[in-house]
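One chain of protein is taken out of this complex; the other chains stay put.
Labels run A, B and C following the written order; every chain starts at residue 1.
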Amino acid sequence: MKRARIYGLMAEFDTPVEIVKAARVTYEAGYKKIDAYTPFPIEELAEAIGFHKNGVPLVVLVGGLLGCSGGFLLQWWIATISYPINVGGRPFNSWPAFIPVTFEMTILFAGLAAVFGMLALNGLPMPHHPVFNVPRFAFASKDRFFLIIFSSDPNYNAVRTRAFLETLAPRSISEVPD
Amino acid sequence: MDDPTQVETGRAPVIGPGYTFGTITDKISSIVLTRPTSTGWLIGFGISFLIVMVLLYAIGYLFLRGVGIWGVNIPVGWGFAIVNFVWWIGIGHAGTLISAILLLLRQSWRNSINRFAEAMTLFAVACAGLFPLLHLGRPWLFYWLFPYPNSMNYWPQFRSPLVWDVFAVSTYFTISLVFWFIGLIPDLATLRDRAQNRIAQIVYGMLAMGWRGSARHWHRYETAYLLLAGLATPLVLSVHTVVSFDFAIGIVPGWHTTIFPPYFVAGAIYSGFAMVLVLAIPIRKFYGVEDFITERHLENSAMVMLATGLIVAYGYVMEGFMNWYSGNVYENYNLWNRLHGPYAPWYYALLFCNIVLPQVLWIRKFRTQPLWLFLVSLDVLLGMWLERFIIVVVSLHRDFLNSSWGMYYPTRWDWAIFIGTIGMFAAAMFLFIRILPMISIFELRTLLPEAEEVKSE
Amino acid sequence: MTVETQLATSVPQRSSNNKMEDNKPHREDVCPGKKHKLDLKTAHAQIAATKGPEYWRSLEELAGSSEFQEMMHREFPKGASEWLDAVSRRGFLKLMGASLALAGMTACTKQPLEPIVPYVRQPEEVIPGRPMFFATAFTLSGYASPILVESHLYRPTKIEGNEKHPASLGGTDIFAQASILGMYDPDRSQTIAHLGDVRTWGNFLEAIRGPLSAQKAVQGAGIRILTRTVSSPALADQLRSVLKLYLQAKWHVYEPVNRDNVLEGAKMAFGQPVETQYRLENADVIVSLDADFLYAGFPGSTRYIRDFAKRRNPDAGEMSRLYVIESTPTSTGAKADHRLSLPSVKVEAFARALGSVLGMNSGGDGVLDRDQAKYVAAIARELQSHRGSSAVIVGDHQSPSVHALAHAVNQALGNIGRTVVYTDPVDANPVNQTDSLKDLVADMRAGKVDMLFIMGGNPAYDAPADLNFADALKNTNIPMRVHLGLYQDETAELCHWHVNEAHYLESWGDTRAYDGTVSIVQPLIAPLYNGKSAYELTALLAGQAEATGHEIVQGYWQKQHPGADFDAFWRKSLHDGWLAGTTFTPKSVNLKSAAFPPSAVGDIKSIEINFRRDPSVYDGQFSNNGWLQELPKPMSKMTWDNPVLVGPAMAARMGLKTEDLVTLELNGKKVTAPIWIQAGHPDNSITVFLGYGRRRAGRAGTGTGFDMYPLRSSATPWFTTGVSISKAGGMYILASTQGYQTMDTGDGVTRPIVRTRSLEEYRKEPDFAQDDKPPAGLTLYPGYNYRSEPYAWGMAIDLNACVGCNNCILACQSENNIPVVGKEQCNKGRHMHWIRVDAYYQGDRDNPKAYFQPVPCMQCENAPCELVCPVGATTHSSEGLNDMVYNRCVGTRYCSNNCPYKVRRFNFLLFQDWETPQLKMMRNPDVTVRSRGVMEKCTYCIQRITQHRIDSEREDRKIQDGELQTACQQSCPANAIVFGNINDPNSQVSKLKANARNYGLLQDLNTRPRTTYLAEIRNPNPELEGQRSTAEHG
Partner (left out) sequence: MQIFHRSTNTISRATIYGAAFLVAALLWAVLELQRSPYITYAKVVRPQPVPFSHQHHVGGLGIDCRYCHTSVENSKFAGIPPTKTCINCHSQIWTGAALLEPVRESFRTGKSLVWTRVDDLPDFVYFDHSIHVNKGVGCNTCHGPVDRMPLMFNYASLQMEWCLDCHRAPEKNLRPRDQVFNMRYEQPSSEKPVELDGKIYTDQLSLGRDLIRKYNLRTVTDITSCSTCHR
């Protein structure tokens, strides 16, 4: 593959403990544009790279409220405005009977919001990504843990950054072509 | 929370000793990625596929001639179709329950069974979803149950539990589906990276949507997953509650009972876990994953069954008691009819299957020995089916006016469609096992000591 | 005959006051049916496009289509293929239909282009879209039921009673109502046939000319004419003139269900044949000796029901008391205040005992036991204390002596002229029909017969077994045997010539009601298959081959009513439905002998067998009528079969269960049939019903049930002893439409379904039926306000008046296009009747009390069915009707499950017949024809309500009370069903609902039914109370 510009420098570690340690050090060393890749969720890691709160809960809340109000209003409108009709002598707005559907709609919208919100915020789907250019990255979904410093980081410097990573004693360091 | 690594006295661990991230990954992904397919699988799938053909034939004939080919009549307007519907929906409760509720309860042992439990849920709900459609007199008009702007200016009737059903079941299916899919994404990524041939890579790659295990992604992922669990928990409880409304809202003696929602939910979990065991026990044997689905899992599931079984038993007792206590002639007769009427043998069979026999689970041997547990689970599945039969048919066949009493006899078409759905369910399970990781790989990884160390620091 | 002479001459009574039609039979619009739809329309187009004779010819073409022929020759009950699982041809059609349906949802809503076909010249009286009503009369065994026929563009669609006629007063009977289906029956004989090959009328004239002229020479010594009972003055006159023409010719009469005993009884008492009429409105005490006078088939029953019901109202005047002494349980027995279950052979003894107490020298041996004797005493006392206001009625089955005895008793009690009236016989040729047939057979065997004309009737099937008529017909080579009949039946099979008869709705004629009043029978439609009437055939014998029925009948009456005003007289007669001044005047006859020779009854100890006309198919002439076949018989609710009735005690003794097959053997003849255990049937006695087991009836009648005629002999046509019963082994499925025939449930509770008390109890506690009425404010909901509406429809059904005659069921079936589903479906509990009549037995099963309860839709204000319908296919109208929108229904059947009254009916399969053109013509165009997969139910005849509302609104007025009647109400001879506006406090229905007896069925469920019931009050004789266990208080 022709030499393209660099996306970042990637260091490979063996254990969760190492990567978390490494991430902390790197962050404290002033590298802010970094990320870490692991085969399973490690809560500490997010904090380590300075990622604390995310927008998912808000999206879900909005979705839930939409579903709830939408669900009830639909039924209410149908039963009292659109075509009010006497069913078994019950009042047009028999709201207790509308609760189940309202509830289901709430869950449905909130649930879908959670899923698609999460995907959107994560920028997925993204089948193509520079990190995949690194052959060993295949192990990120098995038993290896990767730390990357993006070339976009102000402090990034091909030579110094590599040196810095060396100090973290990774199993390997590889350049990530963009 | 309990440390899965240390083995309590006599209690099996949730994961066998000596596994690493790597070995777990390889062992599970190999089941999917290895070629060629095992003959056992081919035979099993072949048989279930044939049964699906029977189902299709039966459905074709049904649409051709109308529901009259079934045993339904006046007074028994609902027969096998609704019985099977409730049965399947009930079974479909275990998956989401395990993945959602047990997740919230931090029951880490769930990690190794939730994946195929969820799949099982989806397929069960799909089978269930068939029946409300098939049992319609004019199935091609099913879409009138959905609110859509039409030239008649007319809408569904939202006071009807059947409409609630439509919403509950479709919501449940959708949420279960996305829940299951979200859980799959990291494992799909794993498969993508393990897959050897191009097609597999592309397919798994597409489904994985480019998951790369970024810490940020994991963070949002976990939040979303947790929220979904939080949403799915009330949902799963609501679904069978709504299904029970189909009956509880009616005025038919034997239907019109306030105890139905809780007792239906309990029953659902009961049969759900039974089905989980019926699937887990053979699977762990044939694919040699006893180390991931250990006796511990079997035992825990057995305990859940025992507990829910007792709730169900309580339900029966209260039902009977209320029938008598109400002092209402029709309610009284409903009880009498169950005990002495033409369907009495079925009622006693139900009591035996659901209440008497499962008590053996008090004995540890039956909880831990796969074969026994398997048989008990089958018995529970049968029992729960009988329960729905009693509720639907026996309540309807003798209600208020003696002049309108009748009997219900299922026809061969009733049976064909019932068994057909079982075949459909099996076929789907086979396919799932073959092409997707039946055990959540990444969640299993978190159970390993190495994974725990981070926290212990 | 052209349609002009046919119809221009017929006179409508009510012209178009409440129905409309727009040239197309309405149908539910569903995709699978779609494929047929175009066929249907074009077919109809073809029919309507042509006019006059071609109209019918084009119909014949349709009827002649191969598809139709194929169906006609299928020897299954109608629609049999529906439940034969093999995919039949029709099944295949439906496959295509279904696939069309599944092809695409939107495709469903696209309508095909429809032709619309106007007249070329439109008749004056026709307003397109509005029906006309013609008065005519239906005749059964010589007795006429005066009727009005609703006609849409000259297509008769429904039969109603003629309320202006004294013999009807608006009521009808089941046979009259069902006869409309008989007319459209696609299995009817459609051609003249010679040895089975199709021939023309011309051919027939050819064939008959020679032999007839040959007979001239011998004064017609070889001519024999066999008819059914003839009460038609014109026909009788014709026949007599034929006999004058051929002095040696003979006219024989035979009906399997004849009144020989009545005739002989009258002769025995008065030396002359007389007709006995009863004036039940004057009767305080009625004693029925085996007389089923409250059910169709008993002359005058329609009127008797009305008069009887009038006297059964505990709130107005003195309530009459009815004693019934009978063997076979009948609906009359069910209404009795005291029913004595007595084998027929002992009834004579009972009568004699009664007679001797009342001072006849009637003997009265000691056959009766203590209880029975007690009855005799009690009844005698009652009769004596009600001189002039009592009536003893004897059934046709009882021996002449019993009839004579009854005449004597009535005379002695001074009832003549008050409750009992004698007139000339309605039968124009009152001979002993059994003897008449015997003579004929004798002549046949003696080879004296050269030409035999069988006009109507089916002797080959229903003649007494010992006469062996069929054999006589087959093996005594009579050179010319001619059969005139509606069907190519068992008799037609054995005749050289078969002439297809014109149905009475297709031809001119006249007939007499039980009171002698003559009605002109006017055609409602030109003969579908160019059939000939008996009048025309007789005219042929009299040498007037070309005479039309119209000329014959009008000609005859012109002779009777000469004078300038004949045309006016004629038009009035046609319009009113009867000829003024033809009613018989009571005649005074005096008892000639007081001797009552004992009639021979075999060994009383041995088992007795009763032969009875079937409550549904009568003597077999209606056995191809699907409506009647599927009509649940009043006591057993049996459909499509005639099991052997056995009493509980006897069944227990012999170890018989319902549906067991048994073999009956009587003087050498054997019949195997299933058992039905009938509560109230006396011990040591069984009952079999005639009219089933036909070989050549048609798709509905052929092979249904069991032929009992082989056991019936001319000596003992109604009952005899000495029958032997033996288990034949095996079972036979019987389709009864009622699941459970008592209000007692297994847990020892009696449900308050039919609420009843004795008169005294009622007087003490008038509001006994109210106990469980829920308080108005019981529900959580505010409730819907109907008071502000101009109309709020409601119905009240008086259980006291209802005699379980089944009229309402048939009226509803005819009015609302309700399909016939066949035995198998009935057996599955899928019968479609919108109104049913439940029969409940209470108390001692050997002689229980029985109650009838008609159950239509209750139109609940808090309707449980509506609440659960997911698509809102059933909702409430502002006038309180529980609307059912068939085209919205998707068929979840949830509504039916949730209906505590189970009055909803579901089209589990494609029950409606979309193929047969005749049946399409019969449909009521104002009611949607439902297709497969939709729920249906009673809506208080919404089509009638709407029509009356529209008509009244056009005139800016309100609908008058009584102006609007539901079909069931209109047909009810007892006025038991009252429908109207409950927002109008003065309406009849409001008044009834205010009555203390008024209660809602299952009212404790707070469904607030709009249909309510008036509790039943019985008027037992205190002297006899406790005679029988009375456990029915609910």
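To be clear about the criterion, a residue touches a chain if its C-beta (ideal position, glycine included) is under 8 Å from a C-beta of that chain, and two chains touch if they have at least 3 such contacts.
Keep in mind the model is a prediction, meaning the values are calculated, not measured.
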Checklist entry - Of the chains you can see, which ones touch the chain that is left out? => result A, B, C
Item to check | Given C:T332, C:T582, C:T939 or C:S971, the one touching the chain that is not displayed | outcome: C:T939
Checklist entry - Which listed residue, C:E264, C:D427, C:D660 or C:D926, touches the chain dropped from view? => result C:D926
Checklist outcome for this item: Touch assignment to the omitted chain, from B:I202, B:L339, B:I363 or B:I435, lands on B:I202
Item to check | Touch residues of chain B, complete complex, unshown partner | outcome: 148-154, 192, 201-202, 205-206, 209-210
Item to check | Hidden partner chain, residues of chain A it touches | outcome: 83, 85, 125-128, 132-133, 135, 138
Checklist entry - Given the full complex, what residues of chain C touch the hidden partner chain? => result 20-24, 26-29, 45, 48-52, 106, 109-111, 113-122, 127-130, 789-790, 875-879, 881, 883, 885-888, 926-928, 939, 942-943, 945-946, 950, 953-954, 956
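By our rule, only the chains that are shown with their structure count from here on.
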Checklist entry - Among the chains, which is located farthest from chain A on the basis of C-alpha centroids? => result C
Checklist entry - How many Å are there between the centre of chain B and the centre of chain C, using C-alpha atoms for each centre? => result 56
Item to check | Residues of chain C touching at least two other chains | outcome: 864, 867, 872, 875
Checklist outcome for this item: Multi-chain contacts in chain A, i.e. residues touching at least two other chains, fall at 87-88, 90, 94
Item to check | Residues on chain C engaged by chain B in the complex (per definition of touch) | outcome: 30-31, 82-83, 85, 87, 91, 94-95, 98, 101-102, 105, 108-109, 738-743, 745-747, 749, 751, 753, 825, 828-830, 836, 838, 840, 853, 855, 864, 867-872, 875, 888-894, 896-898, 900-902, 904-910, 932-935, 1001-1002, 1005
Item to check | Interface residues, chain A side, partner chain C - complex | outcome: 85-91, 94
Item to check | chain A contact footprint on chain C (complex, rising order) | outcome: 779, 781-784, 860-867, 872, 875-878, 1008
